[in-house]
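Sharing a structure, written as structure tokens. Questions coming.
Every protein chain except one is present and positioned as in the full complex.
We just call them A, B and C in the order they show up, numbering each chain from 1.
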Amino acid sequence: MGKTYKPAKSDKFAFGLWTVMNRGADPFGAPTRKPLDPLEAIRRLGEMGVYGYEFHDNDIIPIGTPAAQRDKLIKRAKQIGDSVGIRATMATCNMFSHPVFKDGAFTSNSAKVRAYALQKAMNAIDVGAELGAKVFVFWGGREGTEVDSSKDPAVALKRYREAIDFLCEYVLDNGYDMKFAVEPKPNEPRGDIFLATAGSALAFTYTCAHPEMIGVNPEIEHIRMSGLNSYHEICQLLEAGKLFDIHLGAQKPLRYDQDIRFGAEDLKESFFVVKALEDYKWPGTRAFDAHPYRTENEAGVWDFVEGCMRSYLILREKVAAFNADPEIQGILAEINEGNRALEKLMSGYSRESAAELKARAFDPDALAKKQLRYEKLDQLTQELLLGVR
Amino acid sequence: MGKTYKPAKSDKFAFGLWTVMNRGADPFGAPTRKPLDPLEAIRRLGEMGVYGYEFHDNDIIPIGTPAAQRDKLIKRAKQIGDSVGIRATMATCNMFSHPVFKDGAFTSNSAKVRAYALQKAMNAIDVGAELGAKVFVFWGGREGTEVDSSKDPAVALKRYREAIDFLCEYVLDNGYDMKFAVEPKPNEPRGDIFLATAGSALAFTYTCAHPEMIGVNPEIEHIRMSGLNSYHEICQLLEAGKLFDIHLGAQKPLRYDQDIRFGAEDLKESFFVVKALEDYKWPGTRAFDAHPYRTENEAGVWDFVEGCMRSYLILREKVAAFNADPEIQGILAEINEGNRALEKLMSGYSRESAAELKARAFDPDALAKKQLRYEKLDQLTQELLLGVR
Amino acid sequence: MGKTYKPAKSDKFAFGLWTVMNRGADPFGAPTRKPLDPLEAIRRLGEMGVYGYEFHDNDIIPIGTPAAQRDKLIKRAKQIGDSVGIRATMATCNMFSHPVFKDGAFTSNSAKVRAYALQKAMNAIDVGAELGAKVFVFWGGREGTEVDSSKDPAVALKRYREAIDFLCEYVLDNGYDMKFAVEPKPNEPRGDIFLATAGSALAFTYTCAHPEMIGVNPEIEHIRMSGLNSYHEICQLLEAGKLFDIHLGAQKPLRYDQDIRFGAEDLKESFFVVKALEDYKWPGTRAFDAHPYRTENEAGVWDFVEGCMRSYLILREKVAAFNADPEIQGILAEINEGNRALEKLMSGYSRESAAELKARAFDPDALAKKQLRYEKLDQLTQELLLGVR
Partner (left out) sequence: MGKTYKPAKSDKFAFGLWTVMNRGADPFGAPTRKPLDPLEAIRRLGEMGVYGYEFHDNDIIPIGTPAAQRDKLIKRAKQIGDSVGIRATMATCNMFSHPVFKDGAFTSNSAKVRAYALQKAMNAIDVGAELGAKVFVFWGGREGTEVDSSKDPAVALKRYREAIDFLCEYVLDNGYDMKFAVEPKPNEPRGDIFLATAGSALAFTYTCAHPEMIGVNPEIEHIRMSGLNSYHEICQLLEAGKLFDIHLGAQKPLRYDQDIRFGAEDLKESFFVVKALEDYKWPGTRAFDAHPYRTENEAGVWDFVEGCMRSYLILREKVAAFNADPEIQGILAEINEGNRALEKLMSGYSRESAAELKARAFDPDALAKKQLRYEKLDQLTQELLLGVR
């Protein structure tokens, strides 16, 4: 149909470096792809029209790298990024790969491990700041349990908060232009991870010393692992002004963390996530956190990258069509039945408005009869998605 | 073994009236039990040693009851309660049974339905206050969607909040001694319910005009419907000081809302929920929200009631045993490896503490080697639960 | 785009009468729609281009209907069906609504209940035969437990089989042209239903006295309730020659039985189900078992009916496009790498072929390197579904 769906820098797409560096290992099998150098990953993503990259400290700087080498790597990352028009948009700290974190980082029962995690996080924040990342994400993948007797969750949350509060001060003290985002996940690699849902993470931010600095980084796959509706979860964050980053991908519900190409599963839910971001003109990057199927070889990695972006662009186009569709919009107008007088009464309490509302006679049986044409509305939506209207 | 596990009023058990009035109908079958009069339910519960009852407005006062009859019913409820030593501990408003709420109450797309819901809630609050309930619960079972195009979740949350804020003012204006608790549920009867998890509900309370008045009423079954860990979810609420009520019951994960007898499923998770409530001396009632199996006849209802309380008492006894078990406590002490110097550094940010932490040399490989005897710890816990130690 | 997607009788669509007679009640709410007469349902479906209807005995003939009235109802159903060109394609026996079945029918612990169920099934088979239904379905919705101590599953299966074997003989003895199909479901209304999956039901058929008479009636929603892949499950039945009926609908995974309009969820999985039926030229009716959203009024029921059929027709068109797409077919050809010599060796055991295979030198590392362009393949599939290629 002649559409190219080529990404532009203005689309603000981002990829985690780890997504393309993923080698296809899984709990039952060895890697199927050769290692990809992070600097090469940055270059290649930039060339493909990607606006930004996200990274873990150790994606670019392995544990134990000497300081001089660290500085050189950061410099090279900047140079390559500049040359292909891509920047670091989010940084994060790997607190899950090394066995030292086997029972958590900020919530470990060992004070030494907690302290090491805090040190590592400060260093990762420094790298993030040097590379210009404005968002720093905390995915506490190991902050959880298999054995509930091993950690009191209330104590664990206090420890978590203490670390986050400390790091907020660190950022402020260093004058970094950086916000935090907590990334929730229900389970895997732990049996149960603390701050399991977008809601728990959001609630947690309000209990921190600097709630204005801390938001949430929801991931579609993590939401779907609990069978929840990613559109609903993301909208709660948007409405609260706490959507600080987003991870797009796909997942069949209630399975291990599949992390597959955005758009590969549940087109309707993906469509509504795009709709929320676009309708509310959310300013952040459209970041993908997923990885190529293990069956792919090195060449397939770039099909994965292209597919994620194409899916977003196609769905964005569908959003515009949805918003312009007279039949769909007609049903929506019909459904949303306002009543200025009542809305005024409800919009703010006064003794009088309460009295007036209490005195009002309603006929619930009559109100119940209203036709809500949701079968039609959803059918039209699906047909729009299927491209047959 | 001679233990009676008889409930005392001091155990502060409560039951929803609807739990014993449940007639065993389900989506595929007609009722299997005769109606039970609410006043009779109150009497019987009180006689069985139950401390409090929870109720929907329409459990006691059907829609359309004339005012005089309403007052009489309330008076009778009080009299009977007094006679058997049971009080109303929680009230709530049924905004789900009548077809008028088929597409929601506070989040309905119809202003009239929203206004009717607000009116009904005020009236229910009045009844709750008259009967002395200190907690008023909002379970927005119809606040959700099957068709995502039908409601913008961000708009829905604004409407939800507007209603809650209005009702807070109503309570304050009337001088009622009452707090609110939002009861989250992921789905059923709607495809997806807004404020799906304990976390979403908790987060929502912080965005309301009177956050100090609004907490959460988690239900074990609802948490397990999403496969989440009810101990973890409830502890987040406890730690935030926002556990305003609790609904105990049992459920196999990721099924329809089973609402079965507390203690009937997942003994370990139930044990830890009891442990959290007891160890933190949580002052609320231990309220059961579940219902007898549909296979039970009228007599079985009281076996259900007795079973819920017995299970709690048995598990509470196990909590004491766990806390007193030297081997278990020995492993816990061994696991929790403090370090006063490091803990002091981490406990509050200063430029100096950050510098000192950054300068500190850690050996992650060495730290990773520590044995964490969680196999043993969990085995001991299970054997304690099984009564063989 | 000018496509009408109007159903023709040759499309062989069928609906359960109960789907359009559904009144929108659910565990938390009263009906939202008025009753629909079954004969009116038959007429209306026939007029809309539907080929067949499926029915429970009690959809047409309520429990307790006198014999004369029964015969009259059957006669009227035939007349109306003839007048609008619709026939009974599947019959089944309601063994779940009446409280007598609260603990099962064929697997009840009560011999009297089992006997009553057998009697009711014979009568329902008679009605089915009179109306010309060639398939008789057993959905054992109450054949299960909440309390595992209450029924030994091995005993329950023996009872189940005894009933099925009896009824096979009954059909044979009466010379009815009728086959049986067991409809599996994992849970709801029971905590766990016996023969929970398509596989369990299929396996069970092989253990019956007349396996050739008994197949399976899978339902997409029931499969997705366990998070399984409906395309895979249905293909196993197809491959075994045991797909005797099918129930099409939609469902978000791992929730209560949503039973929503076919095509309303997971377009890709629905597409592959249609593809299997069409590619293998499966001769059965395309039967829908779902119901309108509870938010719909009486008029919306027919939007639901139309939507199911349109979705099927659109997806069928997509199947043809998929099969004709050169790029997609090119990748498929590339993936399927045959080897005539090896295939011959593997196709039937002989001492020589085994020896030759064992002696053969393979290079697994080299074989592992083959590119399998599944990212591209899936992206093309999704874009075809989205109508942008």
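The criterion applied here is as follows: a contact is a pair of C-beta atoms (placed from the backbone, for glycine too) under 8 Å apart; a residue touches a chain by one contact, two chains touch by 3 or more.
All values reported here derive from a predicted model rather than from experimental measurement.
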Contacts of the hidden chain among displayed chains: A, B, C
Of C:114, C:179 or C:222, the one touching the omitted chain in the full complex: C:114
From A:75, A:255, A:344 or A:369, residue that would touch the chain that is not displayed: A:255
Contacting the left-out chain in the complete assembly, out of B:231, B:293, B:312 or B:349: B:293
Residue touching the undisplayed chain, where the options are C:60, C:254 or C:290: C:254
Candidates C:201, C:250 or C:386 - the one touching the absent chain: C:201
Footprint left on chain B by the chain that the document does not show: 1, 3, 5, 32, 227, 252-255, 261, 263-268, 292-293, 295-297, 299-300, 303-304, 306-307, 310-311, 314, 318, 368-376, 378-379, 382-383, 385-389
Touching residues on chain C - with respect to the absent chain: 63, 98-100, 102-103, 109-116, 118-119, 122-123, 146-150, 152-154, 157-158, 162-163, 165-166, 168-170, 173, 184, 186, 192, 194-204, 206-207, 226-229, 231-233, 235-236, 238-240, 254, 268-269, 272, 276, 280, 322, 328, 332, 335-339, 342-343, 345-349, 351, 354, 357-358, 360, 362, 364-365, 367-368, 370, 372, 374, 377-378, 381
Chain A residues that touch the omitted chain in the full complex: 24-32, 96-99, 101-103, 141-142, 146-147, 187-189, 191-192, 252, 254-258, 260, 293-295
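Here is the rule we use: only the chains that are shown with their structure count from here on.
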Fraction-based call for chain C against chain A, same above half, different below: same
Whole-Å gap separating chain B and chain C, where each centre is the average of the chain's CA atoms: 38
Whole-Å gap separating chain A and chain C, where each centre is the average of the chain's CA atoms: 37
Chain C residues counted as touching two or more neighbouring chains: 32, 252, 254-255, 293, 295
